[in-house]
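Taking it in order: structure first as structure tokens, then the write-up.
All protein chains but one are shown in place.
A, B and C are the chain letters, set down in written order, and residue numbers restart from 1 in every chain.
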Amino acid sequence: MPTILGQNQYGKAENRVVKITRDGATHHIKDLNVSVSLSGDMDEVHLSGSNANVLPTDTTKNTVYAFAKEYGIESAEQFGIHLARHFVTSQEPIHRARIRIEEYAWERIANSGEGEHSFVRKGQETRLAQITFDGSSWEVVSGLKDLTVLNSTDSEFWGFVKDRYTTLPEAHDRILATDISARWRFNWSGDEGEMPDWDASYEQTRRHLLEAFAETYSLSLQQTLHAMGARIIEHRGEIDEIRFSLPNKHHFLVDLAPFALKNDTADGAVYFAADRPYGLIEATVLRDGREARIPADLTNL
Amino acid sequence: MPTILGQNQYGKAENRVVKITRDGATHHIKDLNVSVSLSGDMDEVHLSGSNANVLPTDTTKNTVYAFAKEYGIESAEQFGIHLARHFVTSQEPIHRARIRIEEYAWERIANSGEGEHSFVRKGQETRLAQITFDGSSWEVVSGLKDLTVLNSTDSEFWGFVKDRYTTLPEAHDRILATDISARWRFNWSGDEGEMPDWDASYEQTRRHLLEAFAETYSLSLQQTLHAMGARIIEHRGEIDEIRFSLPNKHHFLVDLAPFALKNDTADGAVYFAADRPYGLIEATVLRDGREARIPADLTNL
Amino acid sequence: MPTILGQNQYGKAENRVVKITRDGATHHIKDLNVSVSLSGDMDEVHLSGSNANVLPTDTTKNTVYAFAKEYGIESAEQFGIHLARHFVTSQEPIHRARIRIEEYAWERIANSGEGEHSFVRKGQETRLAQITFDGSSWEVVSGLKDLTVLNSTDSEFWGFVKDRYTTLPEAHDRILATDISARWRFNWSGDEGEMPDWDASYEQTRRHLLEAFAETYSLSLQQTLHAMGARIIEHRGEIDEIRFSLPNKHHFLVDLAPFALKNDTADGAVYFAADRPYGLIEATVLRDGREARIPADLTNL
Partner (left out) sequence: MPTILGQNQYGKAENRVVKITRDGATHHIKDLNVSVSLSGDMDEVHLSGSNANVLPTDTTKNTVYAFAKEYGIESAEQFGIHLARHFVTSQEPIHRARIRIEEYAWERIANSGEGEHSFVRKGQETRLAQITFDGSSWEVVSGLKDLTVLNSTDSEFWGFVKDRYTTLPEAHDRILATDISARWRFNWSGDEGEMPDWDASYEQTRRHLLEAFAETYSLSLQQTLHAMGARIIEHRGEIDEIRFSLPNKHHFLVDLAPFALKNDTADGAVYFAADRPYGLIEATVLRDGREARIPADLTNL
């Protein structure tokens, strides 16, 4: 046959696991969506359909739930490390495991009852973690998506190239808004190195992203992206690389002149928030001397 | 022709309007999705295609944006009142206007910069408002959707009917979770009565919903629903009726016995958060002596 | 307590059931999403949490799957009739059952193999059925959603009202496009009357909708809506009422004049297909002398 089998992986995707921990009447919640991808000596299942090397995806699902009980869920990253190590070290044909996790945050509901076991979903960004293990080295990429931010001023766009198809006027005071999607890679690569405090790292990285967005006087969304990325690399020594995919969520000043209304930014303005099309700005910022490893496409469009 | 024309309405749906107000270097944001539905003397446009009585939907869109500038957006409800009054009083063929509004909340981003013009979308529930005016009386129905809440204990389910098809075991300690979708009708019906403080009413109603959910020891989701509704009617004199559509977001205790693991609620448990199917509990609670007017179906399934 | 309990209903929503029937090596498939809503003597479960009258939603789910085996799925409507009758007649506290069904169509994949058991999902509209039974009379409302249609000419829009906020130019050759969402009510109301052939009725109604859309020279989307509705009432004696919710999916002629390009409809044109906002046209057409019963809101915006 003139074909060869290339990269392949398999596993159970989107295992929705909720873990409740009780500390007396005070409960804690972890809410994850865990996807497992395994690779290794898998030629035969593709060529002949023999499953002799295949741990069923149903088993990988069971393992996720069992490990949530056996190990608890200290953080998404730590949970993924337990899972990845297990698959690679317990099954000879499996040479590489990649665990992807989405985490949904919850807040407590203030109430007059006894105990603390009532929660409301926070609803902001989804936290992301990806743990990859090949039997010897580790790669952890964390991130977030759908963190929607907006500056109502301190954004301009001018001095750009004009060609035959350019009609856009220059803007000296515009809204800048985006849904932040970011992935950042840790330089921790093995059991020996000191493991980062995953939750503390996440909280600080998220804070820096928001602050850098808010504090950057922006001449382009690319400049804002770079400011966010550089801030992370400068302040978070555990992170070597960060990649962004930032839609430019256009807010167009509505032309109210036909109705004898002045709609300018100086005294408060009315905007049309558009859906499609949108600008899409993507880039990697990395620590000098380090190698970029996060793939270019965080989204599929 | 053996047919007659029944209820009909038309307008522009989903006008996305963002209004920025400047108070020096401190900015404020209102972010709405406004849908207009007009009814009246519209037989001809259906029968012959004559548009002589038709204010274009494009015009209703323009009006939304112009009014955001002319009147500002004090609250979703007040904005809808301006719009509904305008359409009914300015166009003779239009006898009734219904304005539906979704509102998205934003929080400020704490930062070291000057001014306050940076925001992050709150991401929790969507606030809803529906204003209807027929030229003489008003109806305002507010609400919210997608407020996801969870109690990790204080919920039971037992003592139910068992028929030939019943296999469900009784539960004495389960997770209770739902996405609250609610609509509440104000008894304010005209320009003469004192208008509620729409924003304060919303904040208090939301707080009561969360507290009632958290503080109710629940033997059924119906009981929790009723407790939430009764709390609103008791505490908010401006509201006569509230209707809920509450999916029972099932969290199933995972059977870990095959792996020699005990998974019971007492010492912290692992759950599978299911998507479909889900229980769906819907009911109206209303003030004694008042008439129910909110339609039964808040959702389409 | 100053509150009373209003309309309420409960059940299991979105039971996804697939039934395969074998006729030798030729298989047939039915693919449904079934939602059950029960009403009746349910005060106590709301007030005290007593489930003594509550058939669990889990049981209603089991019943859906068991009935698919016991009765088969001749059509969505017939399947819903079996279910509704069962719940009302077998449980004394249940006075009314409403079954809502979505059906997904599949086509056979032509292939050289033996037997016929390979399918590709058709992917066009979702077929809808709603069966309501209160112990004595029946109501069947069928329908469809997400049937996207487009006429590239034979549509105009002019002669409309112009007010202060009107800027729309008149159009004499435009694209008319919509996602048809329709619900139609049958006049069959009980076991005694001859039951319609549900599948044949659906196929003919769908065909008439498409033909009426295609054959109507349209001066307004309302006119097209009415033509579709009147065609159904005239040709399908089993149907007394039909309601539509039709978004006007705007396709705007792109202004290419800045690029020295003429973009008019006469010699083929380029359009921007917009997402939001959109016109939304809703109306009921009914047989003369019959009562309208389909609620006004088929969608939530």
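Just so we're on the same page, contacts are C-beta pairs under 8 Å (C-beta built on N, C-alpha and C of every residue); 3 or more make two chains touch, one makes a residue touch a chain.
Here the structure is a predicted model, which means the values were calculated and not measured.
Student: So one chain is hidden, and I want to know which residue out of C:Gly123, C:Gly190 or C:Gly237 touches that hidden chain in the complete assembly.
Tutor: C:Gly123
Student: If the missing chain were put back, which residues of subunit A would it touch?
Tutor: 1-16, 35, 37, 42, 45-59, 61-63, 66, 90-91, 93, 100, 157-163, 165-168, 218-220, 222-223, 225-226, 229-230, 233-234, 241, 243, 247-248, 276-288, 292, 295-301
Student: Tell me where the left-out chain touches subunit B, residue by residue.
Tutor: Touch with the absent chain occurs at residues 164-165, 167, 258-259, 275-276.
Student: Touching residues of subunit C against the unshown chain: what are they?
Tutor: Touch with the absent chain occurs at residues 16-22, 27, 29, 31, 62, 65-66, 68-70, 72, 106, 109-113, 115, 117-125, 146-154, 175, 210-211, 213-215, 251, 254, 256, 258-259, 261, 263, 265-275.
One rule holds for everything that comes next: only the chains that are shown with their structure count from here on.
Student: By CA centroid distance, what chain is farthest from subunit C?
Tutor: So the chain farthest away from subunit C turns out to be A.
Student: Report, in degrees rounded to the nearest 5, the angle of the rotation taking subunit A onto subunit B when the C-alpha atoms are fitted.
Tutor: Superposing the C-alpha atoms of subunit A on subunit B needs a rotation of 180 degrees.
Student: Specify, for the interface formed by the sequence copies subunit B and subunit C, whether it is same or different in terms of residue numbers shared by both sides, with half as the dividing line.
Tutor: same
Student: Report the inter-chain centroid distance for subunit A and subunit C in whole angstrom, where each centroid is the mean of the CA atoms.
Tutor: 38
Student: With chain centres defined as C-alpha means, what is the inter-centre distance between subunit A and subunit B in Å?
Tutor: The computed centroid separation for subunit A versus subunit B comes out at 30 Å.
Student: Provide the list of subunit C residues touching at least two other chains, using ranges where the numbers run on.
Tutor: 165, 167, 276
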